[in-house]
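The complex is shown incomplete by one protein chain, all other protein chains being positioned as in the whole.
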Amino acid sequence: MTIYNLYIFDRNCSCLYYKEWTRQKEAGIPREEEFKLMYGMIFSLKSLISRLSIISAKEGLVGYTASNYKLHYFETPTGFKFVMNTDTSVGNVQDVLRHIYARIFVEYVVRNPVARPGEHVDSELFAAKLDDYIQDLSFK
Amino acid sequence: MSRQGRPQDTRKVSGELFSLTYGALVAQLVRDYEKDEEVNQQLDKMGYNIGVRLIEDFFARSQQGRCHDFAQAADVLTKVGFKMFLGVVPTVANWSAKGDEFSLILDQNPLVDFVELPETHQGLLYSNIICGVIRGALEMVQLEVKVWFVQDQLRGSDSTEIRVKFLKKLEDAVPAGED
């Protein structure tokens, strides 16, 4: 599987972390704008999904598939949002995103005494652990 | 309270650093502040900051999703949350008619093993940190609540009772331009 990039947002619209591993095309707008666009798009999609839902569904957005990439979405009950773009061969990666949250984000950001809630993630250990995990996955 | 004849409780042994540290903290705060009420407030504030992070650890360890209503939140809080971190399951009781308030009754409070309140500090809510933790944790799942002690066994009451009142549901921040 090829993993392109990952965004982590908190429930206050802030992008706490962004990392890309492969990217062929830039969005053509400054990073900050791109984060806002991504967050806004997710927000709208979630809203549309719940309004247009045919059956009452517990879960909302899981992701979408475009012709040449797939977007995967995972949200914690506390409003942390994990958005990952991959190639179209990738199936359901809820467990991957959940692992990133539970085993990497919580371990090295939430449990990091120096990292404060709401701040951008600067921990090198977090970045390294995430990288290791993603590299590992990419070879499967 | 005699603890003889009970099999070695591993939780008690492994949780001792936490409860002893908490005890030392309370003792220090009592020395630092003049009034019991100030200590209570400080404990609540610290609890809030802890709760805000603890809830993430909770979701990382358990498979819980979002709660649909306040009653479910009470259930998860006691049967999963309290159980996970303090090893006890408080009873949920005394629901208000509107369903917006309930009590947590604790038969056992792991924070207070071996603790006795001195005569001069009867106004101290030794375990007030719990109230702050609940408040902080629930705020992260968008429930604004008021949490307070109704009764405390340490102060001579029959049971330890914490009251939780639902104030309002917090909405997600709306991104600019999405109204």
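Odds and ends about this structure:
Residue numbering begins at 1 within each chain, and the chains themselves are lettered A and B in the order written.
We adopt the following convention: a residue touches a chain if its C-beta (ideal position, glycine included) is under 8 Å from a C-beta of that chain, and two chains touch if they have at least 3 such contacts.
Going forward, contacts and distances are computed from a predicted model.
The protein name that UniProt records for the chain not on display, among "Exosome complex component RRP41", "Protein BRICK 1", "RBR-type E3 ubiquitin transferase" or "Trafficking protein particle complex subunit 6b", is "Trafficking protein particle complex subunit 6b". Across B:20, B:93 or B:174, the single residue that touches the chain missing here is B:20. Contact residues of chain A toward the unshown chain are 107-108, 111-114, 123-125, 128. Taking the complete complex into account, residues 10-11, 13-18, 20-25, 27-28, 42, 46, 49-50, 53-54, 57, 61, 84-85, 87 of chain B touch the chain not shown.
The definition used in the following text is that only the chains that are shown with their structure count from here on.
Each chain gets a centre from the mean of its Cα atoms; for chain A and chain B, those two points are 32 Å apart.
Of all residues in chain A, only 11-13, 36, 39-40, 43-44, 58, 76-80, 101-103, 105-106, 110-111, 117 touch chain B in the complex they form.
On the side of chain B, the complex with chain A involves touching residues 52-53, 55-57, 59-61, 64-67, 140-142, 172-178.
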